[in-house]
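Removed: one protein chain of the complex. Kept in place: all other protein chains.
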Amino acid sequence: MRLSFDRSVEGFRQTFLAWLADNRPSPEEMAADPALSSGHAPPWARRWTRTMFDAGWLVPGWPPERGGRNASPLEQLVYLEEMARADVPRSTNPQGLGIIAPSILDYGSEEQIGSYAMPILRGERTGCLGMSEPGAGSDLAALSTRAVLDGDQFVINGQKVWTSGANHADFCFLFCRTDPSAAKHKGISVVLVDIDTPGVSVRPLPELVAPEYPELNEVFFTDVVVPAANLVGTLNDGWAMANGSLAHERGMVWVSSVMALDASMRHMLDAAPGWLSKLRSGERAVAAAMVADLYVDTQAVRCLGYRGFGKLMRGGSAPEQALMKLFSSETRQRLGLVAAEVEGAASVTVSPQGARGPFLAVDEASTWMEQYFRSFGLTISAGSSEIQRNIIAEKVLGLPRS
Amino acid sequence: MRLSFDRSVEGFRQTFLAWLADNRPSPEEMAADPALSSGHAPPWARRWTRTMFDAGWLVPGWPPERGGRNASPLEQLVYLEEMARADVPRSTNPQGLGIIAPSILDYGSEEQIGSYAMPILRGERTGCLGMSEPGAGSDLAALSTRAVLDGDQFVINGQKVWTSGANHADFCFLFCRTDPSAAKHKGISVVLVDIDTPGVSVRPLPELVAPEYPELNEVFFTDVVVPAANLVGTLNDGWAMANGSLAHERGMVWVSSVMALDASMRHMLDAAPGWLSKLRSGERAVAAAMVADLYVDTQAVRCLGYRGFGKLMRGGSAPEQALMKLFSSETRQRLGLVAAEVEGAASVTVSPQGARGPFLAVDEASTWMEQYFRSFGLTISAGSSEIQRNIIAEKVLGLPRS
Amino acid sequence: MDFELTNDQQELRDAVRAVLATACPPSMVRQVYESKADDGASRAAPLWRQMVQLDWPALTIPEPFGGLGLGYVELAVVVEELGRAVAPTPFVSTATQFVPMVRQAGTSEQQDTFLRPVAEAGSTGTLALAEDDGRWEAASVATTARPVGDSWVLDGKKSFVFDGATADEVAVVARQEGTSGDEGLGVFVVAQASLTSRPADVIDPSQPLAEVLLDNVAVPADRMLVAPGDPRAVETINRAIQEATAAIAIGMTGTCRAIFEITLQYAKDREQYGRPIGSFQALKHRLVDMYLAVERATSLAYFAALTIAEDDERRGLAVAMAKAAAGDCQRLVVQDGLQLHGGVGFTWEHDLHFYLKRAKSANALFGSALMQRAAIVSRLGLVLDEPAGSEAP
Partner (left out) sequence: MDFELTNDQQELRDAVRAVLATACPPSMVRQVYESKADDGASRAAPLWRQMVQLDWPALTIPEPFGGLGLGYVELAVVVEELGRAVAPTPFVSTATQFVPMVRQAGTSEQQDTFLRPVAEAGSTGTLALAEDDGRWEAASVATTARPVGDSWVLDGKKSFVFDGATADEVAVVARQEGTSGDEGLGVFVVAQASLTSRPADVIDPSQPLAEVLLDNVAVPADRMLVAPGDPRAVETINRAIQEATAAIAIGMTGTCRAIFEITLQYAKDREQYGRPIGSFQALKHRLVDMYLAVERATSLAYFAALTIAEDDERRGLAVAMAKAAAGDCQRLVVQDGLQLHGGVGFTWEHDLHFYLKRAKSANALFGSALMQRAAIVSRLGLVLDEPAGSEAP
């Protein structure tokens, strides 16, 4: 066990920080034109993603030919932490960078890599993930959007829901059923569908706060025709890719969720003295203890992440990773809740219409109450907290199925 | 809705209080010879129960011929509250007075009433309830203790567990299987078994604290022979009686659990300033808020009880009654927990061996930590909190069975 | 002693519920949510007119001044139902804040002047108490009242005033210059036209709040309810605050019950993995805990109502407990109600968020659970070193 990093990793950190200082977009530049959803890349974001890619800093763990520099896992950790500390996004299309591009690089054809994956890495295109469906909820195996192979093209009909960023994305990495007669999880494939293909229609689903910046969408497919060459990987092998996609997401998500939590905690600690000064001593001590409790949680999430990381580095399985989504999302939620409670009466005021954060239109610009409500996106999507608990109970603790 | 009692009820209260002041056993008398378990009645307790019975104050809601005075429900409420406030028990054999005697009066023969029910009411005998069995847990329908009718006698074999007070009780109100071929809950009967019958053996199960005063027991029955006349009610009709028994218990329990909680809260509020004085201001405010929270719970339990009582008085069903056991037992438990936490380092000291309360050997004489541990008796027995939640979910909220 | 509604009270509840079911469905709340602020008030106006016709605002106004002269429990019944429907209406500000202050503090002439229009013509009123620091207590008031001839001149800024931009009359708590704490407090009724109000942009537009600016506002003597320096001022003001605070707590329990009921129904209807999600044991147990929290809060809310109705000495403590319990309740039912709905409840299109926002918002107003708990600590005598002059209302 060690707390400090060794010298070579610290050297990597300095190299990156120096480059970052010289090349990063300014907070003003980002705030002037924030991304409107996770499918949107404003001009500065496109430039910045491209700049990182060209310098080998977009995905440093990858080989140079894919825009990386073969950075070690520890170096990648340092890189991600410093990016977060600098308050700069790697991409405003995180599912594109984190899930879609790597999946296409792993499973796709050279043409797909050239037309979809590399453009994401170069900040030229954005993608969205078509997974959830009405009625199927979190149960991907129950999806019913059909893609029928008809000669050299697919004809697609169906509906997706909760599709992040579809209202701005250029294309969709679409999970659909290609063999309705096969067992539920066996007849699923992935097809790439450009959003401007005739028959695709996107209906934004504004959220319960900041409805002026919708992030989620319903996406309807009516007799949508795409070339058979848009099939990613093998026909009916989508289930394996779904697990691959989610693994990509999980591998990426723990550091960013820890860092996001850290940033929220910093904001809370900055704001807390102002809130506390309005309270009487008895109230203040209780409120301060609530804040301190969140601080403990935040540090615990980080340490738990580091422990899981340590196990992964040794090639072991890391049950801590399975806890990370649950713990970090619930901590984030509790943080918004406690912040709004301690803030008191002022917490009922909403952020001004059109308030914009430094690189996302919402989130940082939201009030604590709004952040609390928005945090349910974290505990509901990508496997709700209830599903996470079922998974941990059965897969990690070995409890029998119900 | 009304908060205050009307004049006639207040008159009843004054009459009772005057009688109580003149007749009650003194705290010293009770403390000198406390009951050792819920099956034990020391001489003062026997005298006191008899005194109440003779004066019509043991079960005031019953008709005079059974030792009551036809008190109204509101009068009974006042009576129970004043008894609790005076810190005097009606009986040190509560399951005898609250469940066994009324069940025998409802279902038993005249001989059984004369030999078992009335002696309980006159403080002459004590009873215990033989329900739980190893393996069957809270599931009465799964019991396997057999009573075989052989001519004019039953031959009983089997084992009970968690039997309160069996180590001191005179007889057992025993649930046993009399028709093994019938559906699970259909072949059950109740038989009265004197504890000194050959073949009955009682093994105390000391608890995790104060093991020197065991309350729970295993009771073994090996070829125990009792007269067929000891069958209570109809053969194979024990299931109905079990529900009746428990209803007797619930009808009685809500007031006493509210009052017990109230008494604990008073003790806690008495002790709290001493604990708080040892804390720094920041700690103190948090600790005081924890105590205040318990106070709120305690008052809420009482009000919830009153609401359910109001509905019952109108003849309506009272879902609040179903919540009462859950809420009051969990509040009691939290109270012990919080008290021990606020008490701090001193909470690790145990009560001196042989410490005795005013009318029970344990409980009042226990430390807060011991009370916390003992409180699991409340949340585990007579339908654990988990089972209560299942019941409320299905019976009260109408949720589908799992 | 009876903690169950009388038949009359039960009938009142049924009547209110029936009216709101048609006059205040979620679609009407949505219209208010999706309107501009001014427009929202006008959309809510028909509901208020109907309530006036049904004599609801007159409920607790004494009969000599045109009211029905009923008690606090009847008021509680109406307020709970309004909370259950997230009704956008000036009822809360008028009947639970303005009316009690005038009733507690006003002379017969003043009660006739200010309450009769409420009872008979649906005039509205509110209470301007809290300021920037968000504390609903007399001792924290900084707004000043300065005698000038026969009149008084008010100066200051009030925040979080319920319906402060629309109420016809505003009861303002102010203090004589140079006083602090519980000294020098007075109450004045100021007409909307005499002050400047600024609507706040709030998370729950169905309950509008406003800043009220008092910039050298002259108030004639007949609009002075409590004279600054009156030794009974604090007691009078606190009693009115207690009535107002209890009403918020009672409304919250109604809103929380609605969240619970909506979620319970959803758990029965919504299927996942081929069975209703309400058949999953973990969800069942959470629904039971929500139910318990709602019952706990409701029990304490009506206990507080009873202590006010019968002027029981426990009323201050009971109100603090009711508001604290309502706050605990919303914390749980908002959390689990939203979580159990999954993505659907997360959308603007679903009605659930109206209830969630009302519950959250009401917790923060008139003293949060955090503050109420500190007040309970103080009332239980558990404070060993609290500075003087900070008695909770």
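As written, the chain order gives the labels A, B and C, with residue 1 at the start of each chain.
We adopt the following convention: a contact is a pair of C-beta atoms (placed from the backbone, for glycine too) under 8 Å apart; a residue touches a chain by one contact, two chains touch by 3 or more.
Just so it is clear, the structure is predicted and the values come from calculations on it, not from any experiment.
Considering the entire complex, the omitted chain makes contact with A, B, C.
Only one of B:Asp106, B:Asp179, B:Glu207 or B:Asp237 touches the absent chain when the whole complex is considered: B:Glu207. When the whole complex is considered, the residue among B:Thr51, B:Asn157 or B:Ser281 that touches the unshown chain is B:Ser281. Considering the whole complex, the residue from B:Leu80, B:Cys172 or B:Val342 that touches the absent chain is B:Val342.
Along chain C, the points of touch with the absent chain fall at residues 280-282, 284-285. Even with one chain removed from view, chain B keeps its contact list with that chain: residues 132, 137-139, 161-162, 205-209, 211, 216, 278-283, 286-287, 333, 337, 340-350, 352-353, 367, 369-370, 373, 376-377, 379-381, 384-386, 389, 402.
The set of chain A residues touching the chain not shown comprises 1-5, 9, 74, 77, 269, 272-273, 276-277, 281, 284-285, 288-289, 291-293, 295-297, 299-300, 303-304, 306-307, 309-311, 313-314, 320, 323, 326-327, 386, 389-390, 392-394, 396-402.
The criterion applied here is as follows: only the chains that are shown with their structure count from here on.
The most distant chain from chain A, with centres taken as the mean of CA atoms, is B. Chain A and chain B have centres, each the mean of its CA atoms, that are 55 Å apart. Separation between the centroids of chain B and chain C, computed from CA atoms only, is 42 Å. Contact with two or more other chains is made by residues 280-281, 373-374, 377, 383 of chain C.
Counting only residues that touch two or more partner chains, chain B has 281, 284-285, 288-289, 402.
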